[in-house]
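With one protein chain withheld, the remaining protein chains of the complex are depicted in position.
And then chain A:
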Amino acid sequence: MSIATEDVREDEPPTPTKQTKQQRRAAGIAEQASGGIKMLLVKLLALGLVDALALYAVFVLALHEQWAVLVIVAAVTALVNWIYFSRRKLPAKYLTPGVIFLVVFQVFVLLYTGYIAFTNYGTGHNGSKEQAVSSLMASSLERVEDSPAYGVTVVERAGELGLLVTDPEGDALVGTNEEPLTEASGAEFDGDVAVSADGWNTLQFADVLERTDEVTALAVPASDDPNDGAIRTPDGSTGYLYVSTLEYDEAAGTMTDLTTGTVYSDTGVGAFTADGGEQLLPGWQITVGFDNFVRAVTDTRLAGPLLYVTAWTFAFALISVASTFFLGLFLAIVFNDMRMRGRKIYRVLMILPYAIPSFLSALVWAGMMNESFGFINQVLLGGASIPWLTDPLLAKVSILIVNLWLGFPYMFLVCMGALQSIPDDIQEAAKVDGAKPWAIFRLIKLPLLLVTVAPLLIASFAFNFNNFNTIYMLTDGGPRDSNAPIPVGFTDILITMVYKVAFTGQTRDYGLASAYSIIIFIVVAVISIIAFRRTKSLEELN
């Protein structure tokens, strides 16, 4: 593009200064053709910057032991260097940056969503099995009823940590994970609390923090009988007597509830499960195969809403595309007419809805459509009470109206461009042959227009199929269907329903939501492929 404009300028009559400039440029071009030093410098600088950043990233990653990401960053950097230092890889030089972005922002996200769809990721199945076990053990600790708070000091002997405990009577006791509490000899007190004892080194607060993991794992048995509980210290200065209500048998992989005697085992469902089906939560993440997909279409709770939501999604997307296209086209034809005055001003006005962020306009529309306080009912209709957003049918109409308002400027712009590219001589030839305006439009303009616009209509369909903003901001899917078992409403489309399954309420189900997303992706992809095939036949018209 830049060449074209510069060539035009160079057509101007040459002046003496211009001459020298041209000469300089010619020299520059010759220099570049022979391998250009400046050029090489710029390239080196850019690549150097990339490499420096990559090197920094590698160091940071090594520090955090993220080996997989490290290898990927190193490999990509090496590849980029190889491509840009090579003399031959011209196409790759253009493609690489785009491909890197595509992989990072699209392919990875898609694959990850796909992966989640095959897991039970959601509330209660959030982390790994080890995390679930340690969390269950931590919350199963119960403070022994009416037991006092003990002043404790963390002490150390030959690398082994112990607790120096002062009991309410003022006696100093010491013990470790293995040795129960015994009388400490030679205890020194600071106030009421023993701070040191013979044979033990007292840890300062900073040392305690240094060895946090060991301190939190420290549980000093109160006596030889494990049922008496153990003293633990959450903060390094106060200790409490705890008994655990759960016991984890690592070899057998079972959890036993010590109060009821129930045994929970890992039955492969991602949580410790008792014989009666009762589960201990948190559980952990496992892969569940096609379970989520099967549930999405067969679960009776979900299947009913899914049907009418899908139907409305198609209706919404199709009607939106059709209405915005025809309004846009109509306006484009009207404003394309040379006889109309002030066309430019009107055109700018027409584009305004497109220039306002759709979040904002959807919220403004929601306010205007409020039944008792909205502008439409109060001012335009003089105090009518029309339930624009709260009647199931009317809410759908309102959404289509608002989406028409939001969407027509885009179609208007597109059609305007496309109309102007249709050669006038074809129309004149038709006129000469005696064609009426409607026939000219229907038989000549529209088919030619569709050649350019059809792919955009397909894109627009895919966009509206997933038009989350309009629905979420205007009605949030409402009015709610009070008969449905999930909080779905009459104007929910698939993507807002997925959002509700995944991100609202107290039980999240990311696995199921991902499965829905994959299904939506497949639907949109199939429709787009079929539609694009069809548009090829349009192109053959030319």
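Keep in mind that, in the parts below, a contact is a pair of C-beta atoms (placed from the backbone, for glycine too) under 8 Å apart; a residue touches a chain by one contact, two chains touch by 3 or more; residues count from 1.
The rule is short, and it goes like this: contacts and distances are computed from a predicted model.
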Omitted chain, identified by the protein name its UniProt record gives, among "Anti-sigma regulatory factor", "Rod shape-determining protein MreD", "Extracellular solute-binding protein" or "NADH-quinone oxidoreductase subunit": "Extracellular solute-binding protein"
Residue in contact with the excluded chain [from A:Gln106, A:Ser139 or A:Ser185]: A:Ser139
Given A:Ala78, A:Ala149 or A:Ala429, the one touching the chain that is not displayed: A:Ala149
Hidden partner chain, touching residue among A:Val69, A:Val107, A:Ala252 or A:Ala459: A:Val69
In chain A, positions touching the absent partner: 2-3, 6, 29, 32-33, 36, 39, 42-43, 46-47, 49-50, 53-54, 56-57, 60-61, 63-64, 66, 69-70, 73, 76-77, 80, 84, 93-94, 96-98, 100-101, 104, 123-124, 126-128, 131-132, 134-136, 138-139, 141-143, 149, 205-206, 208-210, 212-213, 215-216, 233-238, 240, 281-282, 301, 370-373, 389-390, 475-476, 478-480, 482, 485, 487, 503, 505-507
